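With one protein chain withheld, the remaining protein chains of the complex are depicted in position.
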Amino acid sequence: MGSVDDRLADVGLSVPAPPVPVAVYVPAVRTGSYVYTSGQLPLSSGELLATGKVGDAVTAEVAYDCARQCALNAIAAVQSLVDLDDVVRVVKATVFVASAPDFTGQPGVANGASELLGTAFGDIGQHARSAVGVAVLPLDAPVEVELVVEVR
Amino acid sequence: MGSVDDRLADVGLSVPAPPVPVAVYVPAVRTGSYVYTSGQLPLSSGELLATGKVGDAVTAEVAYDCARQCALNAIAAVQSLVDLDDVVRVVKATVFVASAPDFTGQPGVANGASELLGTAFGDIGQHARSAVGVAVLPLDAPVEVELVVEVR
Partner (left out) sequence: MGSVDDRLADVGLSVPAPPVPVAVYVPAVRTGSYVYTSGQLPLSSGELLATGKVGDAVTAEVAYDCARQCALNAIAAVQSLVDLDDVVRVVKATVFVASAPDFTGQPGVANGASELLGTAFGDIGQHARSAVGVAVLPLDAPVEVELVVEVR
């Protein structure tokens, strides 16, 4: 069916190329009926959409876009192992937001990921979620997103 | 049996009303024999028990109470999907503590959640746990707790 691709295309998005595996860990692991992704950064064509802390160098609006890109990259990590139409449910999303100490809008940032998952997967994209504000992320990325997905 | 309710009532506690689902994510997801909760804040009757960083505006004692409330809310999230007497095991608790940089007592804070889980579930409430000190949490909450629970 390609329904995930179709839904994303409807809003002008597409699943990016799968992340390049590195030696010591992999973009995603399938175990039984689940795929766990590695934490994904807001990389697009190999470049971070932004760097810095949200509430300081990065606005909540830019961070929302970063969270959306992280989620797209997480979907690409899932697709590196299974057909996206074999996803039964997005179970859990954890959204780490590199935050200035006084920035408390992590849920709004995390919505960038959550809404993208809804766009891509519809009802089965409804997930449990944790959004937390961390000190700093790899490469000074503003957002990192990991997923647990149930597959058939 | 209602044993969880009974055990909590013995110490003057009860499971709160289930968290209100929002559009883009849900309080908990059941997948196979597991329930994953969203990260829960120390909300009671819609109000945070405290705001700020532990070791700064919030004492470890108040943060312990916050962790307990987070765990109660996580139990409510589980109960929104399954009967609590169908819980087979509390598998994992992750406790995020918004921490002043020199506050290293996250385990003591997290005990507020862990001890509540023991009170509610007895032996099957014994869980694996991670306690970490993060920069800041949604709504400036001092603590956020998420659970993975095995159910029948």
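In this document, chain identifiers A and B correspond to the written order of the chains, with residue numbering beginning at 1 in each.
Here is the rule we use: a residue touches a chain if its C-beta (ideal position, glycine included) is under 8 Å from a C-beta of that chain, and two chains touch if they have at least 3 such contacts.
Not measured: the values here are computed from a predicted model.
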Original post:
Which listed residue, A:28, A:117, A:131 or A:151, touches the chain dropped from view?
Top reply: A:28
Subject >> Footprint left on subunit A by the chain that the document does not show >> reply: 23-29, 31-32, 36-39, 53, 94, 96, 98, 134-140, 144, 146
**OP:** Provide the residue numbers of subunit B that touch the chain removed from this figure.
**Re:** 33-34, 89, 91-93, 98-107, 111, 114-115, 117-118, 126-135, 148, 150
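Operating definition for what follows: only the chains that are shown with their structure count from here on.
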**OP:** Could you put a whole-Å number on the gap between the CA centroids of subunit A and subunit B?
**Re:** 24
